[in-house]
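Note that one protein chain is taken out, while the other chains of the complex remain in position.
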Amino acid sequence: MLDALTSYLSSDTTPGQAGNVLWALIYILIVFGGVSVAVMAMNWLERKALAHFQIRLGPMRVGPHGLLQPIADAIKLLTKEDIIPERADRLVFWIAPLIILCASFAVYVVIPFGPTHAITDLNIGILFMLGVSSLSVLGVVMAGWASNSHYPLIGSLRSSAQMISYEVAMGMAVVSAILMTSLNRSGTGTLSMIGIVEAQQQQQIWYLFKFFPLGFLAFVVFAIAMVAETNRAPFDLPEAESELTAGFHTEYSGLRWSLFMLGEYAAMIAVSSIAVTLWLGGWLRPFPNALTGATWDLVFSLVPGFSFLALAAVAWIGVIRMPKDPYFRVQTLGLAAFGLLLGLIGLVLFAPPVRERIQDIFWFTAKVAFFMYMYIWYRATFPRYRFDQLMRVGWKVLLPISLGVLIGTAVVGVVF
Amino acid sequence: MPDSTPFPSQLELSQPEKTFLDSNELILNMGPQHPATHGVLRVILKLDGEKVLGTECVIGYLHRGVEKIGENRTYAMFNPYVDRMDYVAAVSNGLGYCEAVEKLLQVEAPRRANYIRVILTELNRLASHMLWLGTHALDIGAMTPLFYTFRDREEILKIFEKYCGARLTTHAFRIGGCLYETYDGFERDVKKFIDFVPPKIDEYEELLTSNRIWVERTKNVGKISADDCKALGVTGPVLRASGVKWDIRKALPYAAYPEFAFEIPVGANGDTYDRYLVRMQEMRQSLAIIRQAVEGIPEGPIMAKVPKVMKPPAGEVYHSIEAPKGELGYFIVSDGSTQPYRVRVRPPSFVNLQALDLMVRGQLVADVIAVVGTLDIVLGEVDR
Partner (left out) sequence: MTPVATPFFFYFLSALTLGSAFLVITCKNAVHSALALILGLLGQAGLYLMLYAPFVAGVQIMLYAGGIMVLFLFVIMLVNLDRALKEEQFSRQWLAGCLAAIILGALFVGVLMRGKALFPASSEQIAEASNTQQIGELLYGPYMFAFEIASLLLLVAIIGAVVMAKKRI
């Protein structure tokens, strides 16, 4: 037992590479749990942030400031009646959400939260991620088919056509980032996720800024394509209610629908992780090479603790502003406890051994959280694209730009 | 329900033998219950794939027999009924009816009453356009402007409530003038509102006018030429966006409009984007009118000398005003008794809706919703 612990702590590779099955399983459980919690938090954040964009408050009743709302939603969805259309294909109807869920969750195997904080490090990491996330198109098509109804079928065909169109532009943008990894001394690139971040560290520049504006353009193309890939606004025509086709998950209710939602949010986090790893330097803290030195390391290592303390302060401001009515006493106590918990986590994050190990995970998560917020922001601001305009943007705008960026990157990489 | 061609009564979607690969005509029903049809409107679409080949509007779901009721009520008793037709902009309806009956009775409302009428009607126009903007943006997918416009519309509704007690169906005017004097602080409230709103309109424009997605969804969508507008009898912002400078407030002035200086925004192309711009400009022009009006409300009586029992001489009158949605006309035939012989309302939405077929031919299905939104119809008015 102790040997297992020391063997883990003394290894300098991921559990998958070290062949350590036990730790790989533990990592898998941690990642699975973390993603589920992240999806629930994302659900809450979406409703609150969207509401605040629209000058209303969002959920306020279930738990202080609606913090327990995702739990209430989960309970509601679990206890709903499971309706299957009469002439639906039962096997396919049952499998479709599972395929989307498995495809969305399988990519977390290679997502690097740190140089050794990944479940494994496949040397075809990015290819694996793109390939497996393209399997969710199958789930969408099957969901529309299995419902045996006209609207979901059209919605699913549109949705899947949209997803495969934007996969092409996504792939091109990814390839141009991969090209940049080969611009090191040995002249070989890598497809592995950890290798890509290490290449950015070695070349001392985030690929976002490399060969400006080429890296930036590739990033922008990927950022737009990933929003279309996950069927989110402004590319959510296939699932909009005010259009005629109500989307591929119309006939799904209760738990099955929640699997779709889970898969969608997990896919959002997964493609954001790809963007963060390829262009934003993964787990590297800001300015890893410009501001080096022990003091700067110390300053940046204090940021996680301070951010949690800031969150705790916000929670305590909420506590102070709660109405003094006895009806709100439980909520006030709950919010105060939550604020206390956040403060404790912040204080724990100040302790030196924790500080060292938490750095990578924190910066990675912070960058992915930024992308999540942008998703919600897009949804609040933009109108929807019409379907033919959507396809036009995917094929006639994004694809030529990404091809141009690819060729430009290759030329510039060879010449300079 | 009037019909010459049989249409499917259920959701019959495609012929069972043919497959999707054959280009067949699909009959799709945008049913009376739909999040985007602004009321109970049923639109039957004939599609070829995504393209619209033709439409048929089935109306009448909200028909309440208002005109028939009018034949059995006295002139004053019928006044509250007209609010319920265009329930979004109720004040304009009342203005049109009261002025029509005043024409029959050959009385003129006093100047102060006309000023109050103009202020409330222009506030009403602002409220109607704000609601239009919010719902139209929501149909196209932008969720947020709805909440902003409704927040600002609240201020207008508060003024209405303070004035006559009701927010939506106001019954603000009476035949011969206004019943209620302006409350203490009316001018102050209106002035505060006029200062508060222009930055908000700028905010809406900032969100939408130069947004690429908005422009792509609305430019060249639902085009209608000026000749077609005139042939179909389309009026209001739809007509003005097609290039025809026709506004009844300037062409056949009523109430106190001759005393105010304002412009009439005119569009060039007649597409949805131009209609959007025209209505935004109209909002600003309404603010200009209100500002001039509220700064110069004259003193005086608010009600003309109107007999208690109104028996207008036998005759007929047609009086139309520029409602927010177009030309709202009242054709009242009197036979000398206390109740009108016939009240016929010419609702702008009803006539504008006829243009829907022309506007969406050849466009895609997703544009139908945008066009229904841009016509700014209210089913209460269409069906009466």
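Each chain carries a letter (A and B) given by its place in the written order, and its residues are counted from 1.
Keep this in mind: a residue touches a chain if its C-beta (ideal position, glycine included) is under 8 Å from a C-beta of that chain, and two chains touch if they have at least 3 such contacts.
Worth saying up front: this structure is predicted, and the values here are computed from it rather than measured.
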Among A:Ile26, A:Met40, A:Ala72 or A:Leu135, residue touching the chain not depicted: A:Leu135
Residue of A:Trp145, A:Phe222, A:Phe235 or A:Phe260 in touch with the missing chain, whole complex considered: A:Trp145
Touch criterion as defined above, residue of A:Leu157, A:Ala275 or A:Ile358 at the omitted chain: A:Leu157
Hidden-chain contact residue, picked from the options A:Val39, A:Leu122, A:Ala169 or A:Leu280: A:Leu122
Residues in subunit A touching the chain absent from view: 17, 19, 21, 89, 91-92, 95, 122-124, 127-128, 130-132, 134-135, 137-138, 141-142, 145, 153, 157, 160, 164, 188, 191
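In this section, only the chains that are shown with their structure count from here on.
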Computed distance of Cα centres, subunit B from subunit A, in Å: 46
Partner subunit B, residues of subunit A touching it in the complex: 50, 53-56, 150, 233-234, 236-237, 240-244, 379-389
Partner subunit A, residues of subunit B touching it in the complex: 13-14, 28, 30, 35-36, 50, 137-144, 146-148, 151, 207-208, 211, 213-214, 216-217, 364-367, 369
